[in-house]
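Mind having a look at this structure? Questions to follow.
Below is a slice of the complex: some chains, not all, each in place.
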Amino acid sequence: MFEQHLFPAISQPVSGSIIYEHIRILFPILRSITGKGIRQTLEYVANQIQDFSIVSIPSGTPLFDWMVPDEWNVNSAKIIDTSGKIVLDLNWSTLHILQYSQPFHGTLSRKDLEEHLFTLPDYPDFIPYKTSYYTENWGFCLSENQKKKLTDLHYTVEIDATLSSGSLTYGEVLIPGISQEEFVFSIHCCHPSLANDNLSSLAIAIELIRKLQSLPQRRLSYRFLFVPGTIGSIAWLAQNTEKTKNIKNGLVLSCLGDKGSFTYKKAREDSANINTIMAKIFSDHPKARIWEFEPYGYDERQYCSPGFNLPVGCLMRSPNGTFPEYHTSADNLDFVTPCALEESLCVLLDLITITENALYPVSTSPYGEPQLGKRGLYPLSPNISKADHTKNDMPDQLCLLWVLNLADGKNSILDIAVRSKKSFRAILSAIELLQEADLLKLYSDKQQNAFSP
Amino acid sequence: MFEQHLFPAISQPVSGSIIYEHIRILFPILRSITGKGIRQTLEYVANQIQDFSIVSIPSGTPLFDWMVPDEWNVNSAKIIDTSGKIVLDLNWSTLHILQYSQPFHGTLSRKDLEEHLFTLPDYPDFIPYKTSYYTENWGFCLSENQKKKLTDLHYTVEIDATLSSGSLTYGEVLIPGISQEEFVFSIHCCHPSLANDNLSSLAIAIELIRKLQSLPQRRLSYRFLFVPGTIGSIAWLAQNTEKTKNIKNGLVLSCLGDKGSFTYKKAREDSANINTIMAKIFSDHPKARIWEFEPYGYDERQYCSPGFNLPVGCLMRSPNGTFPEYHTSADNLDFVTPCALEESLCVLLDLITITENALYPVSTSPYGEPQLGKRGLYPLSPNISKADHTKNDMPDQLCLLWVLNLADGKNSILDIAVRSKKSFRAILSAIELLQEADLLKLYSDKQQNAFSP
């Protein structure tokens, strides 16, 4: 109810090359949903930002309908031909191992081996990324061209891996604001050397967190979760069920480094605030796609499960499964660009600008239009007639008029931007001018009877 | 509130040729809104199904703003030329008589006769079907080509008809279910030898009733009314006003045997459940038409009159008045096909499958997704990665995920099918699998707080 101040639009000081550098450093690590790789990755994040906690949950811990699996680590994995020559080696690519392969040492016929080899015949140079988390198996992923060279009758396989009691690890940071209401960002970080999916989001999140932590005061609290896919978000939900009551908006971040257009997949409830915000942001991006919610994709599946039904959407550029590089060795350091990364961060800063300004303006002069001329807010000569509404400065004039007209306490700043079809930042500038002229007050709650006697 | 069982999707065992056979048998009868023809027709229906009642209401009985008219029967009707030769005879076609013609015997000039002759100049071979129920008149319907041959200066007319106190007759069967809530089907059966309009619906209804009566148990009660148009539905409404309170859905069936695409005309209230059901069924029929309600057409005019405002739509293939054969001798046994009749019955069986499964699923594992893999409900190797969502079995997988996601007690099975854009039968199969895995419960009522502590 108290009068509020505007949160200034965030300018963008982080260059895409800084974001890209995080990806470059983390790319070589063999990550999975458990094990050393994801821990090493989370430790890197912990070194970049303040107040980052790394949480470990022991194998066997029940998590709703699930259970923390055994921890998987692999020291080496190779295929050796009959001449003793190594023909495939995990050292060549972190993708070469079927994730959660069990240890295996033995010699097999080529035919038996082939049941454990995974390729992409349509893209003969790409190594696929494959997993078998919850079904016992072992295997190798390789390119179709590599597989064609395996012509011996027998091969020896050496997989030096462990699948044993350990823990599941995820990272978390809460950036507290004046209100306990939370905006949650969720980033899956369980994939090995895949740059877009999802080191891109991890790197962008690091810079977004730094930015938020540098701001003097925030209205909202922001929580970032760096989790292994599916089991990680379920783990957080299971162990923090009470905290979910504070979540008023949320976004799963995924595949934010490629050159494709933006895609926003809606939260389950059509009326969720995050859906309105993203639709507004992308109304200025002609190629951006707004997709309906469906219970397939990333961790929004868990946040939007019916027991929680949290207002969490998913922000992507090219969506999962729609580009050939997806889940292959072609999702590499060349596939993501500093420019795309920077543009994605800009969208998130627009988003913060909007959520921090969830305010309701009330005009102090609501009966007729206030006289803008005497306050220097009306364009003067040579634009001396209302007829000249093609002048360059008229858009701003129209923003002023829209704000004054809708400043009845029932419309939020976002509502005004949506109805006027003006950009949120243009409306924010207009509000700043009008507030300076004492023509507006801002409230954090809707004012149903702002002008009643 | 008690937990419910699924009603299995109805398979279709009735071949179109069986439906067609009813039409073939009933086609020659001269039916009208009263009289021997409609009684004979209803007696045929009574012989085909169980529990069919034939109701008679005496002439002169008031029915709201109407009154049961005199009963009309005609023994013979002919036109004789000056040489004594019969040039038109009711024996040649039941359409030759203007319905409700009064008895007439006399000789007239050709000019005077022509005022009582009805033709279709645009379709010179077709005999029109015409009526004059509530205005005193007599006349003949004939083809334009027949009329052209009438060149004598005088003709003798012999109409041996009776218009006298008798009764109005309609047929009715109630197929009771667990609930007293009713689905009403209404079929007009007052037309003479017109195959599509409306022996097609009468024949389909016979087979639909047989099917429903053969099912072990139904949740809903189904009422079928075989009525003469307008006056028949008004008669039933007038004498059963209290029963209308139980009608939760309804459908007028008309012209269901021609080869045209399906047409569903909505019930008066846009939000009526039957409108949602038919829109869902026809979302899989690309050529099907959904028409807005209008107070012109068949007996939905009476069911949707403002004092009742019942949720009754109208199912047709080619709608009344839109095809040249409509209300002419060309609506004959060649105009309807076994294939179209069978397809129409299938739509009605889909409808029963949907109405019998008006249930609200509630997930037993609503916090995060349940782990489908450990229950054998997740596709395994070689589909070992979520990436492979182009696999053939993924649609079913997506059905499982949609059901689990929306199983919050607020969405009916129909709601889930509509939102997921999956077929109702595919969603039903998914629910069956999930119920077997103890992941779902089904309720007959909406559960507003299914997951509250």
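For clarity, chains are labelled A and B in written order, and residue numbers in each chain start from 1.
As a convention for this text, a residue touches a chain if its C-beta (ideal position, glycine included) is under 8 Å from a C-beta of that chain, and two chains touch if they have at least 3 such contacts.
Remember, predicted model here, so these are calculated numbers, not experimental data.
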Identical protein chains across the whole complex (2 displayed): 3
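Rule of thumb we're sticking to: only the chains that are shown with their structure count from here on.
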Chain A-chain B separation of Cα centroids, rounded to whole Å: 53
Chain A residues within the chain B interface of the complex: 63-66, 98, 118, 128-132, 134-135, 137, 230, 233-234, 237-238, 241, 268, 294-296, 301-302, 304-309, 320-321, 326-327
Complex interface listing, chain B residues touching chain A: 363, 365-371, 373-374, 380-382, 384-385, 387, 389-390, 398, 401-402, 404-408, 420, 450-451
